[in-house]
Structure formats: structure tokens, C-alpha cells
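With one protein chain held back, the other chains of the complex are shown just where they sit.
Here the chain labels run A and B in written order, and each chain numbers its own residues starting at 1.
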Amino acid sequence: MEILTKILSLSTKGNCQIIDITQGVETLLADTKLQEGNITVFVPGATGGITTTEVEPGLMQDIPEFFEKIIPENQNYKHNDTWQDYNGHSHVRATLLGPSLIVPFIKGQLLLGTWQQIIFIDFDNRPRDRKLIVQFIGKI
Amino acid sequence: MEILTKILSLSTKGNCQIIDITQGVETLLADTKLQEGNITVFVPGATGGITTTEVEPGLMQDIPEFFEKIIPENQNYKHNDTWQDYNGHSHVRATLLGPSLIVPFIKGQLLLGTWQQIIFIDFDNRPRDRKLIVQFIGKI
Partner (left out) sequence: MEILTKILSLSTKGNCQIIDITQGVETLLADTKLQEGNITVFVPGATGGITTTEVEPGLMQDIPEFFEKIIPENQNYKHNDTWQDYNGHSHVRATLLGPSLIVPFIKGQLLLGTWQQIIFIDFDNRPRDRKLIVQFIGKI
């Protein structure tokens, strides 16, 4: 059993931008030579979230519309009283979605569904340089 | 330390059906003979989700009502413009809830609360045959 911790660097636009990180994670997995185990993807930050979805143009609009509906940007968040950075909505969205995801793999392949991709959503209200943690536990 | 990857097969009705998979997971765990570690349950697909709840008749109605309230089925999703499969709501619900759950165990027993069960929610709008991934990491 091995454990390996890697970084996946992204430049994001923020504002609920959805980034398909599947290929980036698969490339890191191939480098490890591990055959059976799981990967943890973790967002070190409080304005981004990780989940999976089908990456197609329709959902790339539906998902941001959903977050805007239940956690609107232009609402009075107490967070903005503290920092005046106007990303209270970003924080509440990230708290809801969560910062961690775990995906199993066998034979060196992620066990994702055919129409399922790993996505990072940057909820912040400005461009960011992100360094996601991708950690591998498994055996060769 | 061992890592073992198993399949839990389910036939589901969809439409926010909630399936208690606790016993299925416990049976797989007993087969592994592992004593201390954790299980990852993962949905390979973009229209189902995993979480825990108290499985009793009231919540089996409350939970689908909640998802229908915040992500209604009969609303205009752009996903449906792409595929005409009318399961845009299924995808947004699954993206929100997430496809992975991790549960620790010791002495060969899942560390769930007394009134807590592991549930798979099939958000799709039709019956499906599902093969959930249940992965075990631990020691004997």
C-alpha cells in the first residue's frame, strides 16, 4: 500500500465557473502506477467545491442557475459586513457543496460512470489560482 | 493493510427512490474479514447520490419533497435541450448531494449511529440497474 499526495493547479475565473478536472486527475493517477485504490480530491480554501456531474453545455448553465436561486449573490450576507469582499454567497455555496470527494479506481482506471466527470466549482467572485490536493492511496 | 473493491447491485425505480443499502454494505464488509478501516461507497453515474439518514416512513416522504421543492422536476432545464431525456432535475440533484460517502468501521462493525442508515437515492426519471462501488481499506 502506498500513499502519494499531488497538486493540481488551476487558473479560474470564479463566479460559479465549473471546471472539468477529470483528465488532470487521470494523468496524475497514471503517473503513480497504482492499480487499485482511491483518490481524494480536496479544495484547500473556503470558496470552492468538488462534486461530479455530466459535463455538457446544458448542465453547465443549470448548475450555476441552481446555486444562484438558492444562494443568490445579491443578498445581504453578514460575511460581507465582516470583510467587505462581497463573496458571502461564495462561502455559503462552498459550505453546502463541501470540499472533498473520493473516487475509487481499479486497473489504474477511475470507476466513474460513462457520463460522469469530476468537477471543481469556483464560487469565489474573482479569478483565482487554485492548487487542489489530489491524494492517492492504493497498491501497484 | 488491505484494499478490496466490491460491487453492490441494485434494481431501482428512480424518481427519488431511497434505498437503504446498509445491510448490503455490512454483508460485503463481513466477507472481507477486515476489522478496522473504512468503506467508500461511490455511485458511478451522474443521476444518483449517497448519504445517510434515519430510514423511517416520514423521512422517506420528507426527503423527496425537499428535493422537489428546491430542484423541481417540471422546470426548464437546459440539460433537456441537449438530450431531450427530461432528467435535468435528476442531474442537478445528484450534483448537489454528491456521489461518495466514507464510513469508518472497527471490530468489523460500521460506526453508524443507532438510527442512521446508508442510503442511495436514485434521482433518475426511470428504472435503472445500478452497480455501486463499495471499497474497503483496513486491516484484519
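A few remarks follow.
Operating definition for what follows: a residue touches a chain if its C-beta (ideal position, glycine included) is under 8 Å from a C-beta of that chain, and two chains touch if they have at least 3 such contacts.
Just so you know, these numbers come straight off a predicted model, no measurement behind them.
Where chain B meets the omitted chain, the residues involved are 1, 36-38, 51-54, 56-59, 61-63, 66, 69-70, 96-98, 101-104, 106, 111-113, 115-116, 119, 137-139. Interface residues of chain A facing the missing partner chain: 1, 3, 5, 40, 42-46, 70-71, 77-83, 88, 91-92, 94-96, 98-100, 102, 133, 135, 137.
In this text, only the chains that are shown with their structure count from here on.
Centroid to centroid, with C-alpha atoms defining each point, chain A and chain B lie 20 Å apart.
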